[in-house]
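Please read the structure below before turning to the comments.
We show some of the complex, not the whole, and keep each chain where it was.
Think of it as A and B in the order they're written, each chain with its own count starting at 1.
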Amino acid sequence: MKQDIVTIGDLSNREIEEVFDFADRYLADMAGSKPYQIRGKLAIANRFLMTSLFYEPSTRTRFSFEAAMTRLGGTVLGAVDPATSSAAKGESILDTGRVMENYADVIVLRHPAEGAARALAEHVEVPVINGGDGRHEHPTQTLCDLYTLRRENKTLQDLNVLLVGDLKNGRTVHSLVYALARFKSNIITMPAKGLELPESVSRRLREEYGVVPMPRDAVFDAAQTHRPPVADIDVVYVAPGSSLQQQTAKGKIKIEGEWDSLDDAPTVNFDVCYVTRLQGERLSPGARIRYPVINRKFLKDREFADTKVLHPLPRVNELDADLDADPRAVYFKQAAYGVPVRMALISKVLGLAPFAAPRETAQPYPIYSGGRETVCANERCITRLASERNQLRAKFWLVKPAPRLLRCCYCETEFPLG
Amino acid sequence: MKQDIVTIGDLSNREIEEVFDFADRYLADMAGSKPYQIRGKLAIANRFLMTSLFYEPSTRTRFSFEAAMTRLGGTVLGAVDPATSSAAKGESILDTGRVMENYADVIVLRHPAEGAARALAEHVEVPVINGGDGRHEHPTQTLCDLYTLRRENKTLQDLNVLLVGDLKNGRTVHSLVYALARFKSNIITMPAKGLELPESVSRRLREEYGVVPMPRDAVFDAAQTHRPPVADIDVVYVAPGSSLQQQTAKGKIKIEGEWDSLDDAPTVNFDVCYVTRLQGERLSPGARIRYPVINRKFLKDREFADTKVLHPLPRVNELDADLDADPRAVYFKQAAYGVPVRMALISKVLGLAPFAAPRETAQPYPIYSGGRETVCANERCITRLASERNQLRAKFWLVKPAPRLLRCCYCETEFPLG
């Protein structure tokens, strides 16, 4: 069975750790000397071809995939630019994929339509890796995020992760949130006003991962709620069995800007501050937003003493350049980890180093067997694209029977069926 | 002598079959295991460089060339995008070629100007493969078409090929038509109204290949002419010595939608249904056309029971997705064959596996020695491009002496000289 990586959900926790163990080995190989050579059994991708189908701008995703494939010894067929490809002639992404599968051994797809990677994966015989599909998922970014967390914190369990910025539109954030929940880490949200984590994500955190969302004032001491950073915190998503859960069970958490003694020390540490860029290209034009900025001043207090600052990059203004030389800034490392993580993932996907862990792919919901005329509520869904409609039938999971709540099998958007 | 592949006429029938024999070997190599490795004597392209000069959009042509070159072990220099190349500074294609020949061992050119590949081939010392020049020729597409016919029908001789759609503008169709004539196969045309095979193509079929064009009503029984598909058939081009020629000599052909007995069986079988896309990008804006659509319903009758459906792709609406799972649909296979065919062609062109067959390149017409001021009548001809005029002199064959009929040596357009 081929192994597609469309969502982070396509990998179990054990599989993720396996990928990371493999990435550690590649990273150690590279550390020896620069330019590094992957030698011996690891250099196994010789003559494999990858094709990059990129229907949207990308530098780092595309280049890190290309670097990973090349470091493994494989070759990459040049990226598709929609302006110079058959997409300009109206070809469906499914047809393009069915042609491309003859040219390459693995397809990396970036596409603006949500669910595009799942649709492609269903229609071709080579593995598909999702390089980002609209606001839906970007699983290799999530893997790089998690790998950075694991390397920099030595664990993925029980971390306190402050999520900052655009939590509504950033696809990387939603994938990360589910992954953190799976590893029993806590999510403390600090969104720009109006860009909070969507209710559908919150619901899924609750229902599928047992995470408990708590309003800020239920977690933090009233005295702090008007002080930064607490003032800007929105909901706190507490993972079952986490230290934070035990703390909040005992009482509200104190954070002080200035401490007189060790007794006054904060009882929460932020292990991670994950900053996201305003997804400007997805905003309606003219929209203006007050956006949080992370800089040395923001991180001056004790609860941030060991915080690792991550950012998926590119940044605009939300992450100050004054942090670049700070040891807590790991965002360029995070970008660098993209290569060994993708090398490991490609090795797995190509079947060169099969997963030892048995696959756990139980889908929690049944397929909805209702009317054929049901249309996904998400107008950016691949099933609603004019070029694909003839070839792709909409399909849904029945998340709740009454009142009916459907989840699109492609873009995973949830919506009630009237 | 270097071997350019500018038109399908640059290869003799024997050479085409040699390329296909070679492609069969590559295909067998690939079939063993995926990812395949071309090993031993076939993997001979190591360190060869190909450059893709693409001045027009393309996905499959460009990627299949790149895949072929890479599977052989060679390397491809990234494609030129006119917007980011020196063409944006007004450089002639001939100058660009003379620079590129120093960088690469073979040049693949796609260019909107007709005759561009021939002009380039004359000016550089490395072999040039035409990846499509305007409405003129696209010989590697033709080779893939022919290879698909040979593999799927076990022969290229005496086939009945139904050509559907835009027969006027589709360059792949004109190349295919001449190639079919050379292999003594018959061409049954079913064009969209106004997009019939041009008279110049028809004339060349008659005069150079001895093909006899017959009006539909001269071939088919009157009772059928108002029924589909016969109702939509235009001219039938009968190859000398073909079974169809013998049949039509005996009387008109019957096709029945419903048969009562075996006696009523049709006396013609369509071996191939070759569907083409409306060349929308070459239509004047606002033009509307009723275009034939090939689907399961169209192919329901007995004369289509063994028909192989081909399409050069990308398709838009002229080929229904309901056919995709039908065993008669071979268009995705056709795309897949692009890799072994191009591998074989590249091997030949690079001189790694020289043609055994002696070359037959007799040009049937003399060069026209008339006035230097003669201009090609085709305004899309490379000789009329402002950027090339200083470096490229127009040149013509004298097809008929009186009244004079010239054929451009570059774009092969024929026109009378007043």
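The criterion applied here is as follows: a residue touches a chain if its C-beta (ideal position, glycine included) is under 8 Å from a C-beta of that chain, and two chains touch if they have at least 3 such contacts.
Quick caveat: nothing in here was measured; it's all calculated off a predicted structure.
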item: Full complex, copies of the single sequence (shown: 2); value: 3
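FYI, only the chains that are shown with their structure count from here on.
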item: For chain A paired with chain B, centre-to-centre distance based on mean C-alpha positions, whole Å; value: 46
item: Touching residues (chain side chain B, partner chain A) in the complex; value: 34-37, 54, 56-60, 62-64, 66-67, 70-71, 73, 76, 78-79, 81, 83, 277, 280-281, 313-317, 320-321, 324, 332, 335-336, 338-339
item: Residues of chain A that touch chain B when the two form their complex; value: 46-49, 51, 75, 77-78, 80-81, 83-91, 95-96, 98-100, 102-105, 350, 390-391
